[in-house]
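Every protein chain except one is present and positioned as in the full complex.
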Amino acid sequence: MTAVAVAAGARIRPRVGPGLSRLITYTFLLAFVLYVLSPFLAILVTSIAQDWFGGRILPGSLTLRWFDWAFNVTNLPGVMANSFIIAGLTIAISLVIGIPTAWALGRRHVRARNVLMTLILLPKTVPPITFALGLSREFYSFDLVDTHLGVALAHTTLALPFVVLIMSATFAGLDERVLEAGRVCGGNWFRNLVHLVLPMAMPGLMASVLFTFVTSFNEFTLTLVTYGPDTLTLTVQTYLAIGDGFLEVASAISVVLLVPSVILLLLIQRQIRPENILGGVKGL
Amino acid sequence: MAVQFLRRLRSGGPGTSSARHPGGRAVTAALLVPAIAFLALFFFYPILITFGTSITPANGTGVTLEEYLTILSSPKDWGVIALTLGLAVGTTVISVLLAVPLALILRRRIRGHRALRLLVLAPLMILALVSALGLLILWDRNGWLNLLFSRLLPFSDGPLQIDYTIPGLLIFYTWLYSPFTILTTLSAVEGIDPNVEEAARVSGAAPWRVFRSVTLPLAWPGIRAGSVLTFLLAFGAFSVPLIAGGNHRPLPVLIYTEAAVFQNFERGSALAMVMAVVALAAIALYTRFSSKPVRGSAG
Partner (left out) sequence: MGAMIELVDVVKRYGDVVACNRLNLAVDQGELVTLLGASGCGKTTALRCITGSLRPDGGRIIIDGRDVTDVPTHKRNIGVVFQNFALFPHLTVVDNVGYPLRVRGVRSAERRERAIEALRLVRLDGLGGRFPRELSGGQQQRVGLARAIVYEPTVILFDEPLSNLDAKLRLEMREEIASLKDRLGFTSIYVTHDQEEALSLSDRIAVMKDGVVHQVGRPTEIYGAPKTAFVAEFLGNPNRLTGVCVERTEDQVVVEADGQRIAAIAESDTPKVGERAVVYVRPESVRIRNGTASADESTLRATVVRSAFLGDSTEYILSLSDSVSWHLRLEHTTRLTVGEAVDLSALRAGCRAFALGESADDGTHRGASAEA
């Protein structure tokens, strides 16, 4: 039995070359790992560093002062609350608006489906800065600037295409026979929704919620043109701290920002195929 | 065209929908209205405003193309467009060069490949600004890398200036945007039947030849799909060049500076329009010219 398994494994594994190519391979991997990880390391060390100059490899001493600054001077709890409120609003708006459209695109006959899908995806195709100025002007005239709702609406423009994309694919993939069985068994549409559609669409729904959250939480461009003193988010606060030259404080804020991202990353790698992430979750 | 391409990439092809549900067009329309209305209000209308602003004279009414003419006749603005495109193309090329060997290594499922896959995802999940800050600290004149270089290369004169330079921006951009290319390349490479490559080997093709004539053409659709995203994101990058670009200001930074700092909304809007057009044109060109693999057919 073991022999079978091993032989099958060997079938897909191309031969790993001898010494030199192995050395090159692992050097390359090591370089890649360091390349990806080193900025995080730099931030972590900076956020607790004191007396770190003059060519020292590690700081002279460690301190939690920058976190203290971040929390008290820059009102980090308040800023964090803003970020979470806005992300929550963005999730709610995106799902409420996106799901009916996704259902129509995924399961109903829509004549101009391709054109429509193209239009809906357009906000992910052109850089946000191209409509940020207009959005800012519009928000001024609507009095939406510096409101949680306003910033969330701005974020929704980027999250919505992704929600529609994921959910329409999810709905299109629902097994018609199962839904049919539900109807045959006499369930009304609400029962079918709760007991059949919802569980089957759950992975897509989870993906939508996660990525909408990440999109909003990390969004920068559109936040910068719609925020105000009452809607300062973590990203803008980080930007301001860097702009002011307080790299240590900015690092401390960044460490705080990293926490939800890392948690999400760990969640996602179990739940979702990497291809799905390509919906583009990045705040530019 | 570009957008269609993206859609195809993400949804796994058109025609996956079903038209089995009764209820009529009215219901369908009602379901579609919210999203369309939303995007009309908060995406298309802002673009319209931007366009309107760009053709309105600074003081008064009427229509003018002055801002566009200024941009088109300014070598400096052309330079900015070239810089933006150059950074995007450079990032895309480096990403592909990074993605292909990485995918070839990861497909072997070497020890720790899961951790490496997770690591590839990391830049996707993390705010660009945060990583840019980390990179800034890292590549600082007194940062770790310069310390390392000064130990390894004692004869070099002075610290290496990477932050606020174009190579620095490329390093930063690649860090941020290469994962898109890496992920699609990886899934494309892993989708290749190893027997097909084995068939090439037994046919007498040396490793490099197998790579060039079989592996690469078969992985190409995946490489292309991801690199379009890398290109798009690098082209539109804003926060990173804003804090790490120094005197190098790609279009998004210029647009923001003109509008927010100099309150010149007309010029900012015109630049934004130019950027949108260039973005769509660049992607259209890219998808057209990359549709054939490097050396696709034999014969």
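First chain written, first letter: the chains are A and B, and each begins at residue 1.
Here is the rule we use: contacts are C-beta pairs under 8 Å (C-beta built on N, C-alpha and C of every residue); 3 or more make two chains touch, one makes a residue touch a chain.
Treat the numbers as computed from the prediction; the structure is a model and nothing was measured.
Undergrad: Decide which residue listed in B:25, B:141, B:209 or B:288 touches the omitted chain of the complex.
TA: If we include the chain that is not displayed, B:209 is the one touching it.
Undergrad: For the chain that's not shown, point to the residue among B:166, B:218 or B:280 touching it.
TA: Answering carefully, the residue with contact to the hidden chain is B:218.
Undergrad: Have a look at B:200, B:223 or B:278 and name the one touching the chain we're not showing.
TA: Checking each option in B:200, B:223 or B:278, the one touching the absent chain turns out to be B:200.
Undergrad: Spell out, residue by residue, where the missing chain touches subunit B.
TA: These residues of subunit B touch the chain that is not shown: 193, 195-196, 198-207, 209-210, 213-214, 217-218, 293, 296-299.
To be clear about the criterion, only the chains that are shown with their structure count from here on.
Undergrad: Averaging over Cα atoms per chain, report the distance between subunit A and subunit B in Å.
TA: So the centroids are 16 Å from each other.
Undergrad: Would you tell me which residues of subunit A are touching subunit B in their complex?
TA: 11-14, 16, 25, 28-29, 32-33, 35-43, 46, 53-55, 57, 96-98, 100-101, 103-110, 113-114, 116-135, 137-138, 153-154, 156-157, 160, 164-165, 168-169, 172-173, 176, 214, 217-218, 220-221, 224-225, 235, 238-239, 242-243, 247, 250-251, 254, 257-258, 261-262, 264-265, 268-269, 274-275, 277-284
Undergrad: Which of the residues in subunit B come into contact with subunit A in the complex?
TA: That would be residues 2-4, 6-7, 9-12, 14, 16-21, 23, 27-28, 30-32, 34-36, 38-39, 42-43, 45-51, 53, 98, 101-102, 105, 107-110, 116-131, 133-138, 142-144, 147, 150, 175-177, 180, 183-184, 186-187, 194, 197, 225-226, 229, 232-233, 235-239, 242-243, 251-252, 255-256, 259-260, 265, 268-269, 272-273, 275-276, 279-280, 283 of subunit B.
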